[in-house]
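Left out: one protein chain. Kept in place: all the others.
Now for subunit A:
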Amino acid sequence: MSFQFPSYYSREPFFTIQPVLNTRKKQLEMWIDLVLSYCRYNKVYEIDINEYIKKDHKLFYNEKINRRLSNESTKIIFEEMIEIGNGEWLDKDKNRVMVWWRKPEEWATLIYKWVLDSGQTNQVLTLWEIQKGDDTKNQEFYDLDTNVLIKSLKVLEKQSKAQVFQGTDSNLGVKFFSI
């Protein structure tokens, strides 16, 4: 089953950024909601705006009503999304954006809970183990994007619940602490 687009995705005005401030605010909210749900459903963590628009990706292009979001409009939406803390630009030209359909703080909580539940405090884990390990297959953070994972672990580091460190050949590992 593929992602079910909401009904407002089939309205023409939705694809043009509205001039009236209130309407525009509402519209941006709806777009952010759509982007986040789409990314959550398909486990997308990173969007290359140029790439998506060039390839007429269905997220920004509705074939049925033949409406597409312009590059500028897309950037306005993502600026707003980053403003409310659901993403981050990956480059200076603002082409690639990290989409946090779950904020790093939320991932951090989930990961730390899993560590506690599986009795792995005071143990060293590789990042790969967290992303792809047999033990995490049923976890929501399975296949988590490396950048997002590192961000989440940094959150835990600030709470002194974890320490990220390098092995001899620059491989990253993390040690979790019990509090």
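Criterion: contacts are C-beta pairs under 8 Å (C-beta built on N, C-alpha and C of every residue); 3 or more make two chains touch, one makes a residue touch a chain; residues count from 1.
Here is the rule we use: contacts and distances are computed from a predicted model.
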- Pick from "Autophagy-related protein 13 N-terminal domain-containing protein", "SNF7 family protein", "V-type proton ATPase subunit F" or "AP complex subunit beta" the UniProt protein name of the chain that isn't shown here. "SNF7 family protein"
- Message: Using the document's definition of touch, tell me which of A:23, A:42 or A:171 contacts the absent chain.
- Response: A:171
- By the document's definition of touch, the residue of A:49, A:69, A:97 or A:125 touching the omitted chain is A:125
- Note on the structure: Where subunit A meets the chain that is not shown, the residues are 123-126, 128-129, 160, 163, 165, 167-169, 171, 173, 175, 177
